[in-house]
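Each remark here refers to the structure printed beneath this line.
Every protein chain except one is present and positioned as in the full complex.
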Amino acid sequence: MNDLQPVLRLEGIVKTFPGVRALDGVSFDLRPGEVHALMGENGAGKSTLMKVLGGVLAPNAGQIYVAEKPVSMTNPQAAKALGVVFIHQELSLAGELSVAENIFLGELPLKSFGRVDWKKLYADTDKILKTLNVSFNARTRVGDLSIANQQMVEIGRALTVDPRAVIFDEPTASLTDAEKVVLFEVIADLQTRGVGIIYISHRMEEIFKITDRISVLRDGQYRGTLNTAETDEDKVTQLMIGRSLDLSRNVSHHEMGDIALEVRGLSCGHLFEDVSFNVRKGEVLGFYGLVGAGRTEIAETIFGLRTPSAGQILLNGQEVQINSPIEAIRLGIALVPEDRKDQGLVLGMNCKDNMTLPQIGRLTKGPFVSDRAELAIFDKYRDKLDIRTPGWRQSVGNLSGGNQQKIVIGKWLSMHPEVLIVDEPTRGIDVGSKSEIHNLIRDLAAQGFAVIVISSEMPEVLHVSDRIVAMFAGRVMREFTSEDVTEDNLIQAISGLTGDKAA
Amino acid sequence: MKMTITAALACTTAMFGVVASAETMTIGITQNNVGVDSYQTTYERAFIAAAEANPDVNAIVLDAGGDVARQLAQMEDLIQQQVDAIIIWPTNGEAVIPAVRRAHSAGIPVVVTNSNIAEQGFDFIAAFSGPDNVTQGSRSAEIMCERFTELGIQDEARVVQISGQPGYTTAIERQQGFDERLPEVCPNVTLVETQPGNWNRERSQQVMEAFLIQYDDIDGVYAGDDNMGVGALNAARAAGREGITFVGATNFAVGYDAMAEGDYWGSIYQSPVDDAEAALQTAIDVLNGEEVPFLNYFDTPKITQDNMGDFTKPVF
Amino acid sequence: MAMHNSKDMIKQGGIWVFILAELVFFSIAGHYWSVSNQAFMDPGNMLLLLKQSAPIGIIALGMTIIMINGNIDLSVGAIFALSAVVLLDSLSWPFMVALGDWALPLAWGFALLTGVTLGAINGLIVWKTGIDAFIVTLASMLGFRGLVFMYNGEQPTSNLNWTLVDFAEAQVLGLHTASWFLIGTVVVLWFVTTRTNHGRNAYAIGNNREAAVNAGIRVGPHFMWNFMLIGFLAALSAVVFYSESGSVNPNDGMLYELWAITAVVLGGTKLAGGYGSIIGTLGGVIAIQLLRKGLGHIGADTQTVNLVIGLILIAVLFLDRQLTRKGKEELKI
Partner (left out) sequence: MTVLTRQNLGSFLAKQGILIAFVLFMIGFAMVNQRFIAMDNISGVIRSSAILGVIAIGVTFVVIGGNLDLSVGSMMSFSTIVVLDLHDKIGPGLAIPAMFALTLLLGAFIGFLVGYLKLNSLIVTLGMLSAIHGLTLTWSGGKNMDIADKSGTWFSFFGQDRIMGIPVPILIFALLAAVLAMVLSRTSFGRKVYAVGGNGQAATFSGIPRARIVFMTYLISAFCVAVAGLLQASRSLGSQNTVGQGLELQVLAAVILGGASLLGGSGTVFKTVIGVLILGFIQNGLLLAGLDFYVQYMVTWAIIILAVWLDIAAKRGHLWSPIA
């Protein structure tokens, strides 16, 4: 094998959309057996570049070389045939079909008359599943698998051809740490087989753990490639956003108030059991744990979206019954949900309408909604949260992730809640906006809000929280103050490894 | 449940086996579309009443809901149930012929009611019982012509026609009768246009509204039944157009009332009770081996403002 | 997982349990209320049931695959009518008359071709414009019906050909021609949906269209094939039915789309797509025809039939929802 010859090389790729130059002469190469991170803020052109590589979009200029031969990829199949495989960020599986049918989706082995050759299909699938070392079999219905196992099916798809280059787009977004380990093993295995890996992620710790080189895009332009071993997070961040980012541990300098929200022995079926914690005014309480540990479900229960099977919720010392979000909102609880696009925003509506949605019934003059009252709120929180939008008429679907998230936060701040629950505040948000949102959360606490932050990202939870609740499999494992928390004992707690639950 | 009496009879029959079948006759009827207008509903009621009044008759009453496929299925069901005779009100005068043939070859006499089947099927039916729709159309043409003559406009009058549901035999035959007869009796009257009103008063009203806009000069309107005729009349009233002669068919209570008020000129008097009783009697006669005329038309006389006193107000 | 599968079993078996319940009910009720002294479950009656299910049934089977795709076709009733018009009218074309009985297969061919063409028009519009199939076929339901009227005005199109009638009325092994076509369609479509690439792709597209596109399945042509298939089946249904009846009114087949959809939904296919089965639809079709037959058998009138069918449809939907609920812990959205 000629190690020096790149498996994939891009030269001067240009892609323009009407009015926008999405890619402006991007060049880089992917060597066999390397993991090559591709980084950049949202809108920097990563996904456009990947679409060009995956054969979904045709570039306006530039050339792609596979094994140094110029190629043109007209569709995803052409790309796959050349050994360039794309693993999507959003799982693209058909839940009602079997694992085997999903892995060979679009290219089922056939007999005469378009019949599916099931024998071959299952045999081929078993072969792939073996290399992935998974517990399910080829006939399992994909809808019955966990998210992580579905991700494995997705990866299995890449292995149906002998891949030269595999592109992972945010593969760990919904994986637990244990599942990440398996994923990284698979990636390592691909590496040893001489496959080049392009790894797109916002998560620095992963990038530094598994990649060999890092290429950075900004504003559609190629900003350079760094050897991972010879650089650090600061340098990469600077390259991405042109400045450095503070992710240091945070210490509160303001006074804490009384306990705003207390939860005692709260359970909801098998989703979570016997959960107790409290949060004070002026405090940020972090919830850290794996996906599926029950954190989001606790938030949804407090917000009246699930019916608890046992336990109490106390607000300012008074026990309350919360049966619906309407009641929760009336009591001063707000929830910035995990899934911004499906739960946080009405994408077809404009910025102003989204922001005033929960209190629209109050912003009336006579029978009608008062434009003036609405705009007053919108203007106030646009300025306060520094929401960048051409105007209130802009449809939120056209905003960047960070600005969308700010609209959701603004929507709740304008209601003056006592308790603000923020679930995965920076998921899918670029680095620059991330720190803005972190600062915002800290500011809110300083202003006396009681804030609960649920996050799967350790740096984030360490950065913003005054205290951290660690969860594992539906139970609270341990509560940490900012003094006694370390990365190690936090990881132990959320992996169910800690013995001292009482602490 | 309207079947209680016959049901009780059926139970007895079932219990005592086939002994009773020599005297009791089971007659099945599949109707076109009950509920689409009062005529068919009244017909159904009258039929059931007549059957219940006759201790020798068990009736199975089915409704095809206007769907040919459903009617054919009902024919098959009746053949399968080995009824003694079948009465059919065809949804389509031709499409039911094979089903009628099947009944015929199963030895079950078929009586067609209200609206006849096409001639090809005549070999397989015992008799037709019902109004003569072609004649009705002709009679409507005559009523209209006579009225024009009275008014002295028989040489210049312009007529529009609102026909029944496209495709239904009754509609086709009435239109045919009218179209053929009008030029014979009043050669100088112009039939300007024909549009379907789908047996529907509202639809007919819309069609008439358009006619009124389109033609300044309309002297007569022929509607396939009084329901549509009254719809057209409503349109004319709303537009303030007077002096139009409205002639319909199947005199409905609304038409009768409108005649009494002097707005509606004439129609064809056709009683669904007569229709139903004639059909049942024809079937009974056939089963009893009596001689019945093949085309057993019951009389449907002309009714106009002049002679309406001779008729009782229709109940439907 | 075991839970899920048992629920799946209930959902797929449900329609057959319902059919069984209908049979028991009508047998008992028929004993008391029916005028006929023929048992409801008489074998001859059951064979007829299959035959009578054929016109809507053949269409509903095609609708299943369309709905598995996540689409819907509201124009099948109009396609049914236009194909019938072509079938019967073509028999009277001079060159066809000259062919004698050889004209019959040719007429079938013309009618089927009509169905396929109309289906292709729908499919092409869905594919090329990207308009939702509901809207496309709602519009073509009107448009195709207009074509039916254009063909022969308001007159019925008739051609009673006894050879054709004899063929349609023939019984082989006790089953009527129409039943054989229904069974044949079931077998072929069952095979297509469970065993072939096209069928599996249909599920994949309905489940996750984007995934299917990314996997290189050509969704547009796939849709078009399926619309051609349902056009073909609507025409087949017409051909089988009108061979036996010999005359078509321009209004025939109206509301067939709604009956077909009702049957498909009763059979457990999801409107959202990605889930459903041909056998389930067969059950749905039989359940409806059984209900009609049974209500007629016990002497219920039209309004009762309408009321009962409407409410059963809603009840089935409600039960299905109860089965798919995750219980008390479910998110209240």
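The chains carry the letters A, B and C, assigned in the order they are written, with residues numbered from 1 in each.
Heads up, the rule we're going with is that contacts are C-beta pairs under 8 Å (C-beta built on N, C-alpha and C of every residue); 3 or more make two chains touch, one makes a residue touch a chain.
A quick note: this is a predicted structure, and the numbers were derived from the prediction, not measured.
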Touched by the hidden chain, restricted to displayed chains: A, B, C
Residue among A:66, A:305 or A:450 that touches the chain left out of view: A:305
Residue in contact with the excluded chain [from A:73, A:166, A:226 or A:328]: A:328
Touch with the omitted chain, as defined above, among C:165, C:213 or C:290: C:213
For subunit B, the residues touching the chain missing from this view: 34-38, 40-42, 44, 193, 195-196, 199-202, 205-207, 209-210, 213-214, 227, 230-231, 234, 237-239, 252-254, 257, 261, 316
For subunit A, residues in touch with the removed chain: 18-19, 75, 303, 305, 324-326, 328-329, 335, 337, 342-349, 353, 357-358, 360-361, 363-364, 367-369, 411
Residues in subunit C touching the chain absent from view: 125, 127-132, 134-136, 138-143, 145-150, 153, 213, 218-220, 223, 258, 261-262, 265, 271, 302-314, 317-318, 321, 332-333
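Here is the rule we go by: only the chains that are shown with their structure count from here on.
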Per Cα centroids, the chain farthest from subunit C: A
Distance between the centres, which are taken as Cα means, of subunit C and subunit A, whole angstrom: 44
Inter-centroid spacing, subunit B versus subunit A (mean Cα positions, whole Å): 71
Multi-chain contact residues (two or more partners), subunit B: none
Contact set on subunit A toward subunit C in their complex: 75-77, 80, 86, 88, 90-97, 101-102, 105-108, 110, 113-116, 144, 157, 268-271, 300, 304-307, 309, 324
Contact footprint of subunit A on subunit C as seen in their complex: 1, 4, 195-198, 200-201, 203-204, 206-208, 210-212, 214-217, 274-275, 327-333
For the subunit C and subunit B complex, residues of the former touching the latter: 31-38, 42, 44-45, 48, 51-52, 55-56, 149, 153-156, 158, 160, 165, 168-169, 241-242, 244-252, 255, 289, 292-293, 296-303
